[in-house]
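First the structure, in the form of structure tokens, and then the observations on it.
This part shows subunit A:
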Amino acid sequence: MNLSRTLGAVALGGLMAVSGAAVAQDEQITIGVSIPTPTHAWASGMNWHAEQAAARIEATYPNIDIVLVTSPDPSAQASALEDLVSVHQIDALVVLPFESEPLTDPVLNVKNSGAFITVVDRGLSQPGIEDVYVAGNNPQLGQASAEYFKTRLGDGDNIVILRGIPTVIDTERFDAFMAEIEGSGINVLDDEHANWNRDDGFEVMQDFLSRFPDIDGVWAQDDDIAIGVVEALRQAGREDEMFVVGGAGMKEIIRGIMDGDELIPIDVLYPPAMIATAMDVTVQKFVSNGPVEGRYILGATVVTQENAANFYFPDSPF
Partner candidate 1 sequence: MSDRTAGADSVLAAERVSKSFGEVPVLFSVDFDVRAGEVHALVGENGAGKSTLMKILSGLEQPTSGTLRLDGEAQALPADGKSEALGIVVIHQELNLAEHLTVSESIFLGRELSRYGFLDRKAMRTEALRILDLLHVQIDPDARIESLPVADKQMVEIAKAISRDARILVMDEPTAVLSQTESEALFEQIERLRAKGVAIVFISHKLDEVKRLADRVTVLRDGQLIATVDAADLTADAIAQMMVGRELSNLYPPKKEPDVDAPVVLSVRGLRAGKSKHDISFDLKRGEILGFSGLIGSGRTAALEAVVGLEPMFAGEVKYDGVPTRFANIKAAVQAGIVYMTKDRKGKGLLLNTGLTPNLTLLTLWDHVKGGFLNRNSEEDAMDKSVRRFDIRARDDSVNVGQLSGGNQQKLLLGKVMEANPRVIIIDEPTRGIDVGTKQQIYHIVAALAAEGASVIVISSEMQEIIGLCHRVLVMRDGRITGMLEGTEIAEGEIMRYAAGLKENEVHDRLSA
Partner candidate 2 sequence: MTVSAHEGEKPKARSRFKLDVRTLGPAAALILLCIVGFALNPAFLSEGNVINLLTRSAFIGIIAIGATFVITAGGIDLSVGSMAAVIAGVMIIAMNSAVESMGTGVPTILLGCGLSLILGIGAGWLNGVMTTRGKIEAFIVTLGTMGIYRSLVTYFANGGTLALDFDIRNTYRPVYYDSFFGLPVPVWVFAVVAIAGWVLLNRTAFGRYCMAIGSNEAVARYSAINVDRVKTMTYVIQGLCVSLATIIYVPRLGSASSTTGVLWELEAIAAVIIGGTILKGGYGRIGGTVIGALILTAIGNILNLTDIISNYLNGAMQGVIIIAAVWLQRGDFSRFRRAKK
């Protein structure tokens, strides 16, 4: 994220706030929420949080109606957006775009219908369309993880890194981690892609274990990978030699941290609940007199035993 773009969006958002007339409390408001159909655990957690938030918001504000739609691919999502405008005549849209490029125009069309736009996680390819942007912080996730490694390890200690699917998200996390770890004297033995997948995490870690006799820490970057890593450590009987740090905030991992697991002592959030944040901010547009427009970059909070209970959602699928 670059700072000037952030500021620009905030400034733009501010202007819009002035022009946007406050809506009377008793008027019926419809908010459309468009997200991808869950195909992996993180997305299904997001889906669950969206449903929870919708129920809570509708209970709190009787005049607000939430329409939640999920779409299996970008073109289906574009059609869903058209329906939200023509059928449901939404006043605001919360959207997590499948892909940036193909959905920029459809979102712009919604905007042109007069709706308030909140974009979550994946930005659009053209700035200034969204009124509100809510996202997790990938570089900070890498940086915060590295900071934790620096507190546990020192000069001459060895770590290995398991990366995700080769994408921008993965690169941002990895580069920030490496920048932070530099100069600490900690050796990064190697990094390999484990594709945010348990099976790959297991196999890559097995191979790291065959290859390196001395490993003190593993940055798995993701909780699914971390689970595979832990199995590989158990199989090799080397779970006492090192610790593992994942990322995202899977409930099983949070639970372990609450219970004082030494193998995975912390987690760094990239919370699927960010969709709820986005929906709440959007609702505030209609119920609060304060300005809400701008960019909300959620902190990559470090979950420790002390604060873990705040991030534990036992009913969420993630």
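As a selection rule, all candidates are chains of the complex that A comes from, given by their letters.
The rule we apply is simple: a contact is a pair of C-beta atoms (placed from the backbone, for glycine too) under 8 Å apart; a residue touches a chain by one contact, two chains touch by 3 or more; residues count from 1.
Computed from a predicted structure; not experimentally measured.
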{"item": "Selected partner (touches subunit A in the complex), from 1 or 2", "value": "2"}
{"item": "Complex interface listing, subunit A residues touching candidate 2", "value": "37-41, 43-45, 47-48, 163, 166, 190-193, 197-199, 202-204, 206-211, 224, 227-228, 231, 235-236, 252, 317-318"}
